[in-house]
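Got a structure for you, written out below as structure tokens; questions coming shortly.
Missing here is one protein chain; the remaining ones are kept as they sit in the complex.
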Amino acid sequence: MSFNSFGLLFRVTTFGESHGPAIGGVIDGCPPGIRFKLEDVQGALDRRRPGQSRFTTQRREPDEVRILSGTLEEADGVLVSTGTPIAFLIENVDQRSKDYAAISESYRPGHADYAYDVKYGLRDHRGGGRSSARETAVRVAAGAIAAKVLPGVTITGALVQMGEIAIDRNNWDDAEIGRNPFFCPDAKAAERMADYLDGIRKSGSSVGAVIEVVAEGVPPGLGAPIYGKLDADLASALMSINAVKGVEIGEGFASAALTGENNADEMRMGNDGRPVFLANHAGGILGGISTGQPVVTRFAVKPTSSILTPRRTVTRHGEDAEIVTKGRHDPCVGIRAVPVGEAMVACVLADHFLRHRGQVGTPPAWPFPR
Amino acid sequence: MSFNSFGLLFRVTTFGESHGPAIGGVIDGCPPGIRFKLEDVQGALDRRRPGQSRFTTQRREPDEVRILSGTLEEADGVLVSTGTPIAFLIENVDQRSKDYAAISESYRPGHADYAYDVKYGLRDHRGGGRSSARETAVRVAAGAIAAKVLPGVTITGALVQMGEIAIDRNNWDDAEIGRNPFFCPDAKAAERMADYLDGIRKSGSSVGAVIEVVAEGVPPGLGAPIYGKLDADLASALMSINAVKGVEIGEGFASAALTGENNADEMRMGNDGRPVFLANHAGGILGGISTGQPVVTRFAVKPTSSILTPRRTVTRHGEDAEIVTKGRHDPCVGIRAVPVGEAMVACVLADHFLRHRGQVGTPPAWPFPR
Amino acid sequence: MSFNSFGLLFRVTTFGESHGPAIGGVIDGCPPGIRFKLEDVQGALDRRRPGQSRFTTQRREPDEVRILSGTLEEADGVLVSTGTPIAFLIENVDQRSKDYAAISESYRPGHADYAYDVKYGLRDHRGGGRSSARETAVRVAAGAIAAKVLPGVTITGALVQMGEIAIDRNNWDDAEIGRNPFFCPDAKAAERMADYLDGIRKSGSSVGAVIEVVAEGVPPGLGAPIYGKLDADLASALMSINAVKGVEIGEGFASAALTGENNADEMRMGNDGRPVFLANHAGGILGGISTGQPVVTRFAVKPTSSILTPRRTVTRHGEDAEIVTKGRHDPCVGIRAVPVGEAMVACVLADHFLRHRGQVGTPPAWPFPR
Partner (left out) sequence: MSFNSFGLLFRVTTFGESHGPAIGGVIDGCPPGIRFKLEDVQGALDRRRPGQSRFTTQRREPDEVRILSGTLEEADGVLVSTGTPIAFLIENVDQRSKDYAAISESYRPGHADYAYDVKYGLRDHRGGGRSSARETAVRVAAGAIAAKVLPGVTITGALVQMGEIAIDRNNWDDAEIGRNPFFCPDAKAAERMADYLDGIRKSGSSVGAVIEVVAEGVPPGLGAPIYGKLDADLASALMSINAVKGVEIGEGFASAALTGENNADEMRMGNDGRPVFLANHAGGILGGISTGQPVVTRFAVKPTSSILTPRRTVTRHGEDAEIVTKGRHDPCVGIRAVPVGEAMVACVLADHFLRHRGQVGTPPAWPFPR
């Protein structure tokens, strides 16, 4: 990983600032012959798009994506990748830079403002510039294409905690995820979240969240020792999302309290000649390599620092100050982080799918026993 | 990150299997003129070395390191780096491969055995081969040199949870860390851990742990948007350590339950003209860039899968089986993960120190206000 | 180097096909605080632009560049880089795809057509798709910004051979380079080239060329052993330009016939306390590291394969065929390769400037004797 690119063989580079002319990305290394429609990408973007409910920022960005290279058009709007870089662009439309006059001088506590200034000596303060979560739209577009590279893999993200409200896993219903504005799989919890977040929003406050992303159908053999581990790359990819402060695989931090007996995912031979795991504490990854079980990741998103309550801060001139952030912001950025997390998991899996194929010579699959 | 290397400018490549002739590493990109003694590296290795108390594996490896290149010797055993690759070697000595006959056929549940076999079609089963925690000795050696690249930075790891026993942060005493065999900063907790782990050990079981690594004196400005974020690289580096299942920065998963008001690290101007943060929920990193506050990371280590209780498994020939692991193993691998975590943090910080210097042209430092 | 990116710290990614909607690039890792005007980039593009004389393709592309990110605007149209990715876009305007109907089925001998098809199983045949020299416009734009990163360095390209006509080095006049349509430093040779190329052009043929690019003011210390050698990266960068078949540094192939005595660049101390070299057979690079002398590179460009004389070929269906290429093409692509070569040298030097600064901690310079 270097600066603004990630992935080794399925390599995504992103660019663009929140209030610049456009944001966009380049996918380098996509296999040839991958077929998709523009709607696949647009549809993914629409899931992340702001302004769809009262619970996300009211900035109105159509997030219309335009593909600039790397595909040929077949009949019926089907695009087929040629193996060359797929570049795409999303023009910025609704930029109210005047909202940001106050924060051009003072730093928002908990925001990247100060860090950029102290590192680079200058920064694009409008809407957070490069540090804005707007960049994640590009990840989502890339993830939509990455998903097409992965045969038979289904990736589902869900919000499992918002502030102090956690879901009850007994209520988990995949179908519920698309029915509420929180990507929450527990209908009852979603109701409570709506009330809770209304309160947060009205008070000009913000709150954190935990998102879980599960990839099913992941073939065994993805990932590689020692620094190319699938979980290490997933951790990096998820931690790179704005506001993320923690990442877990499988049992995650809970595994610290387990004994070896309780943590072991025992195995039996299944009827189809493949092993069956009797549990999935490992989250589908052992030794950095996928086992064929569902890959289970979780990440924590902190509350956004853009709040209406005055906070003590300093100015870029070195003076004490107070700051209130008046722009349009998400009371819980964790909500829109759900499709972003899915996209990052898709990109990492696509990259490792190609890496495995390169080193081992066959697609990852189950010739077991060999 | 690719396979067995990590870092972009301070780049560490490791090699070697648990029961092969040797393990070792190559540091590429180390600045010239870095001075250190062989004892600095050996001393770091000794902290991680097995067999130092009854609580770690009884394998007796002297872990004697030999430097093969990249340095010139000055007076008094001082080595000075020349800017060329620093290679080092640790010969394996105490290999009892016969202990591993059983596991050559059956997979240990929760171990990388199965994953390697299904990926590569073969594996070095002796002691786990490449997947053995023995590889982490090389990380520790690299970390000792990385630490010399970082002026004024102090990196301290501590075990903050073992199984169900967590420390009381009110009892935290840095000096205590070196006094007990657990790197535990809480003397009272350490006593309880001793009893607890004796029980685990005698029953042939194992248990997980949580380790916290804090880097103090980190200059502001390390790390870069978007996929070169300091926290993303720390997450990858720590997740790449054997048995790690979760990584946190600052508040980590606890931040999900916080509001923006409570999570904000407010700022005031200090007497020396630098800003002072009134809290450190962020763990010293905002927008992927260090702020000058202590960098706080935490990671969870699962219990080792090598236990004496029989577990259900399958053989490489596709038959159901039971397995008991009789080799010499750590009842809590989290203990020896403490110096490994420190080393990984040191390597990541050294890499970003050089990366910042390359892009921005000055060492990261505090010319603030500019 | 990987696929469509080059450089490690000053990293350029390009995208786009000859007849797609647009071509463009992303510069990642540019230092903050670099100042330039849009005209600097546009001016460089204009030097490479087709259709400026009867000696280049008559395709009319305005090559108007638009910067999408990574800069802030100061007064008077000065752009200042922020340290985040600088993306830029050039829309394609004059695409006459109908010209290319013939070559959609048959392969042009000596062209990348066949290679793309056999590799990827499909190709964008319009104007050569990704293999078109149109991509080099993006390199030129990147090179214009790279040049701003290099204080005190002047990079000059010149066409020193066209077909069978070589310049007389005694006639070399830098000022002449801008006066003729060939970037030729020898006025007399340029006259002969005009007649010669008119003949080539009228007969529908094409011809090769040799270009020399010299960088003056390059500080000593750029480049690094062993696979990060400055000359190795220059060789790769220049060989990556369309139609290039050979690269030389300094004496190049002529050095094979020299003795050690004749090839040695002897040294004396100069009046300013720096060493003076009495010759420059080495082309300014020793052991892969710049010495402070001018960096001298040369590359050979083959004649384009798009000619009017029928050639024997095969179709994508595996049948024998004949082919004539009727599109608008350059009779000597080597001419427009001059600014492209300059751009690639600038990008490589900028990258190594940052890499040196990262590893060694100071800008490359002459503290000699130390």
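For reference, chains read A, B and C in written order, and residue numbers begin at 1 within each chain.
By our rule, a contact is a pair of C-beta atoms (placed from the backbone, for glycine too) under 8 Å apart; a residue touches a chain by one contact, two chains touch by 3 or more.
Remember, it's a predicted structure, so these values are computed and weren't measured experimentally.
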{"item": "Listed residues B:65, B:89 or B:321, member touching the removed chain", "value": "B:89"}
{"item": "Option from C:70, C:157 or C:334 whose C-beta touches the chain left out", "value": "C:334"}
{"item": "Contacts of chain C with the absent chain, listed as residue ranges", "value": "1-6, 8, 14, 107-112, 114-121, 130-131, 135, 161-164, 200, 205-210, 220-221, 223-229, 231-240, 242, 244-261, 263-269, 273, 275, 278, 281-283, 285-292, 300-307, 309, 311-320, 334, 356, 360, 364, 366-370"}
{"item": "Missing-chain contacts mapped onto chain B", "value": "2-5, 8, 11, 13-17, 20-24, 26, 28-29, 32-33, 66, 68-70, 72, 80, 82-87, 89, 119-124, 129-130"}
{"item": "Interface residues of chain A (partner: the chain not displayed)", "value": "8-9, 29-32, 83-84, 224-225, 354-355, 357-361, 363"}
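In this text, only the chains that are shown with their structure count from here on.
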{"item": "Between chain A and chain C, the fewest steps along chains that touch one another", "value": "1"}
{"item": "Rotation angle superposing chain A onto its copy chain B by C-alpha atoms, nearest 5 degrees", "value": "180"}
{"item": "Same vs different contact residues, chain B with chain C, by half of numbers used", "value": "same"}
{"item": "Centre distance in Å when chain A and chain C are each reduced to the mean of their C-alpha atoms", "value": "38"}
{"item": "Chain centre separation (chain A, chain B; CA means) in Å", "value": "26"}
{"item": "Where chain C touches two or more other chains at once, by residue number", "value": "8, 29, 32, 83-84"}
